[in-house]
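Just dropping this structure here.
Only one protein chain is missing from this complex, and each of the others stays in its spot.
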Amino acid sequence: MAGVHVSTTINGDAVEFVCPGNETLLDVLRDRIGLTGSKEGCGTGDCGACSVTVDGQLVCSCLVLGAEVEGRKVETVEGLADGDKLHPLQSKFIEHAALQCGVCTPGFLIAAKALLDYNPKPSEEEIRYALAGNLCRCTGYDKIVRAVDAAAKEMSRVAKRK
Amino acid sequence: MTPDPKYTKQKFKLVGTRPLRPDGLDKVTGRARYGADISAPGQLVGAILRSPHAHAKIIKIDTSKAEKLKGVKAIITSADLPDLTNGDRGMLDILENCMARGRALYDGHAVAAVAAIDAATAKKALQLIKVQYKKLPHVTDVDEAMADDAPLVQPHVRTRGGDSDKPSNIVSISTFGHGDVEAGFAKADVIIEKSFKTEQTHQGYIEPHACLASVGPDGQGELWVTTQGHFVFRNTCAALLGMEIAKLKVTSSEIGGGFGGKTHVWIEPVALALSRKANRPVKLVMSREDVFRASGPTSSTSVDVKIGAKKNGKITAAKATLRYHDGAFPGIWGMLGAMTSFACYNLENVQSIGYDVLVNRPKVAAYRAPSAPMAAFGIESVVDMLAAEIGMDAVDFRIKNAAKKGTRASYGPTYGPIGIGPTLEAVKNHPHMRAKLGKNQGRGMACGFWFNFGGQTCTDLNIGVDGTVNLAVGTVDVGGARASLSLIAAEELGIPYEQVKCNVADTTSLGHNDMTEGSRGTFSSGMATIFAARNAVEELKVRAARTWEIDVKHVEWADGQATAKGVMHSNLSPLTLTDLAKASPNTGGPIAGHSESVADGAGVSFASHICDIEVDPETGATKVLRYTVVQDAGMAIHPDYVEGQFQGAAAQGIGWALNEEYVYGADGRLQNPGFLDYRIPVCSDLPFIDTEILEIPNPNHPYGIRGVGETSIVPPLAAIGNAVSNAIGVRMDHVPMSPPRILKAIKEAAAAEQEVSAG
Amino acid sequence: MRYEAPTSIKEASSLMARAKGSAFLLAGGTDLLVRMKSDMIEPDLVVDIKRIASTQSITKSASGFKIGASVPCVALGRNKELSKAWPGVVEAANLIGSDQIQGRCTIAGNLCNASPAADSVPALVAARAKAVVVGPQGRRTVPVEKVATGPGTTSLKKGEIVESITLSKPSGKSGDAYLRFIPRTEMDIAVCSAGVNLTLGARGVVKTARVALGAVAATVVLVPAAARALVGSKLDDATLEKVAAACEAACAPIDDKRGTVEFRTEVAGVLARRAAKIAYQRAGGK
Partner (left out) sequence: MLEVQLSGSLRDAAGGAASIHINAATIRELFRKIVEQHPRMQASLDEGVAVSINGEIYRDDWAQMIPEGAEIFLLPRIPGG
């Protein structure tokens, strides 16, 4: 199968890979780059466990071709923390016990970050609808919504101080 | 031999607090490794060919073209999985479910498998395998499967508990109860009788089944797998493949949800067989479609309930007939439904009859308090109808009839101290019950029961020279158990939580551990951890005695340090766990505590739920407005994760009640094998789920722990059914209560009204 | 599979025209990749149109709006002018899938995928939207309701590509609205849906109206009878009953895993009634 040569940026690092034209970005991330934080829960865009951002846009990486990210900027859960400093969403998810099995967590963190980047002070309803594309079967979403709300509040506190 | 597990009213310093879970960081950074997250050098990709037919004879499987495809390293069919079960039909069923033997028994039944150098090649190979089928008549409905002329799913099956010796789809008829129900009904002032149906649901864990298998010609092998019980998987796989248990090392990955669905092997024996044939590691991952078509969902059910009561609200008799399908292989799901059906109540005359029935659907697996929710839907609905008929408040009616210590359970034994009464009282006094309701809104409540159990457990506790503690457990952590078990170890040793690191050990590092199922994880591993820690403390005291050169009987352990008793030793200053650890190389070597136990006598558990729902009378759409869970936890070790279990179980029950269902076509094929049309609740479907944890100690656990994982999936079907019925004034008798079903019920009721007023 | 990402619409068109074997256009890919995953299709060629400048933006002119074929639906909701002018079209586009899907899916893709349940199409049809089609024979403009000819089939010829969707400038007092029914609050395919677009004359009387239904027939259906019922009215209850009845009469749905004939027919009428009220209010009617 003729491969496509792709140069892109993943979590700030320049990355090159060759993949078949029909290979998804999710498979590229997991099987070629070794970034297994993004999960395949369905492969059809229904569960959000593979959520990443491409040029800042939230997407399901199972519905993006690897070939499409030529020259783009891809962000995954592995790039969420700033060195040894966790992103507030990451800290709040742990503090609020917003994960049980944790397999949906990377997708939720990426989707929640995309929400807060666009809407720093979301209402409970806005949080729930923004995260509707991420399925969680363990928590009933209760502690997840609380964790995102707490992270938003902390982030705006920090922003004020600056 | 298990030390005395009796509850001792121990005072706690750490248990009951809410520290951060030790595996949290790995799980928010993407570092945690699940079933599909590792690879091996030289790894092949496995893929499984599945039957497109509900029921078909497999005439011929031609793999010759696929074998010739470049990059294909192994192809197997049932011929590569000989029957080594010497007469154990249960084991043979497991093997046959992993790979069809002559007949495909359901849409999605595996018929062949390949291992190839990559996924694309494996996929192409599957397309090249030619299977010649002869379609056979099929049956997918539980009631139709019970008819005399129904197509037989397993011709060898004879009905246990029945009087006929003819082949039948009815696997068994199981009767429970006591007293004389007919005499009881004769005494009743009011009798309500109604039939109910519930559709098949799936556990819906987000992580599909996945494993990495590696077996060599030397008969040694390794399996990395997402499972609720790697020791049980090891034993099963070894038996099915003729391997020696000690030579198959099974490591449990992080598990992305199980809820019972990962207590059964589905693809693992196939991956091992492929690896053995190719002599290469094989990674096998189910697609979401495969998960729905071929890994264990629940039973669909058909239930008749009849309950009679006096005007004063006392139930005089209760009877239920419960028909559950087992899928294509015999199970005990109907029997379980019958056992749990009336467990909440104190009944003089009660009878429940459970039918287990074969159909051409995937083999049913346990799903969180298996079989109890469907039974509770019918019973708790009729209980509400009966209370209404008598003109009594639904909660008061349940309180009047609730089981208590000394009640003979409908499934047989006499209860010890139990929590049903207290959960009902808590519901009665909950502000939720007094909140105002608006137009088209209704409130419902219901209670539920689950057994819980303990089982075999083995735990190791090792103290490092710096005084930090490794706790090795063999029960998989499905949702925070490592935090709870670390709390227990720290509590017993008298050291900070942070000084303990809990790991889930592989099958070569510990003795056998049963599954994380039946809400046993924290109950049984908690017990084993207590005993392991206490053994370590005994050794610590010995080391202190040696250090002081005094008799160990003069050494006391408290708050993480050894002290010497008596005035004669008053000059000896205490030795902390860390002091003793540091000195251990010269006081006898490493310090450890070990425990093997059978944690029996797990306490039964009860929950009562309240639900407010709004119905759009023009479309049948529903919205859950408010939801409250009250459950007895015995003792909450880490309350965050107890609440999490309550909330998650309630959410699954809500999805079951409203929108989740397997849809089969007339051709017997599953029409909605994906998260698009198998509709589990999304974040915007649910409100916050309030929880109230009751703590009625379990007398058979040192800390009073009861399992908490399952019970709260039992009440939601009925709680929502009662709420919807109260909102629209029509009794719902079919789960899921999807908008089309609710709209139909509203219109039929309206039509009936018309007739009445017209006539 | 060959992947191409041309930078001009002509190049894309000729790639598609010259393609041997199965060739597919890729805009958002939220339908295409799902069909590839489930082995419904195995493309030999996929042409990604997202790098074509003329498909990438929403432009406003005196005559109205032009929405490029690769503009993700999320961008429609974030365009204030478009949202003000055509709130029904925008809310329809923003109902498709999750935020993740919104970041990829396009209304042109939604139109060309030709699903009877496509969320944006009834609203576009009601709004008299047009598709700008570029092909070997050059450029042409077609009403959106002429694009889909049946489930999964379109009137587009080999090599023809929808470059953009155009919406006229709303005239005077007008408003549009779209409602769909799904069992959950998000993530489902419409069981049935209704788009209504109307303009008001003097004293809040409806002057013109268009009513379109989704998921109740092989393609989105226009319901002239419902429109006639609305014209000349101020949406009194009798009128709304007529609208609902006309819509139910126009339904020819199927029974499937998502809904029954009875349910789709009845609820389509309910949604049309409710959408009409919203559109009327948006047009300034009371």
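In order of appearance the chains are A, B and C, and numbering begins at 1 in each one.
As a working rule, contacts are C-beta pairs under 8 Å (C-beta built on N, C-alpha and C of every residue); 3 or more make two chains touch, one makes a residue touch a chain.
Remember, predicted model here, so these are calculated numbers, not experimental data.
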Shown chains that the omitted chain touches within the full complex: B
Listed residues B:Gln10, B:Thr175 or B:Gln754, member touching the removed chain: B:Thr175
Selected residue (touches chain absent from view) among B:Asp600, B:Asp616 or B:Glu695: B:Asp600
Options B:Lys130, B:Arg160 or B:Lys310, residue touching the unrepresented chain: B:Arg160
Hidden partner chain, touching residue among B:Thr29, B:Asn700 or B:Ser738: B:Asn700
Hidden-chain contact residue, picked from the options B:Ser519, B:Thr547, B:Thr578 or B:Thr622: B:Ser519
Contact set of subunit B toward the excluded chain (per top definition): 1-2, 90, 160-161, 172-176, 203, 259-260, 263, 332, 335-336, 338-339, 354, 366-370, 409, 411-416, 451-456, 515, 517-520, 598, 600-602, 700, 709-710, 713
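In this section, only the chains that are shown with their structure count from here on.
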Chain-level touch network, classified as line, ring, star, complete or other: complete
Centroid comparison with subunit B (C-alpha atoms), farthest chain: C
Between subunit C and subunit B, distance of the C-alpha-averaged centres to the nearest whole Å: 44
Inter-centroid spacing, subunit B versus subunit A (mean Cα positions, whole Å): 29
Set of subunit C residues in contact with two or more other chains: 38, 185-187
Touching two or more other chains - residues of subunit B: 676, 681-682, 684
Subunit A to subunit B touching residues, read off their complex: 1, 20, 30-31, 35-44, 46-47, 49, 76-78, 80-81, 86, 89-90, 93-97, 99-106, 109, 125, 127-129, 131-146
Residues on subunit A engaged by subunit C in the complex (per definition of touch): 1-2, 4, 20-22, 24, 43-46, 48, 51, 57-60, 62-65, 67-68, 70, 111, 114-115, 129-130, 132-134
Subunit C residues within the subunit B interface of the complex: 38, 181, 183-189, 191, 256-260, 262-263, 266-267, 270
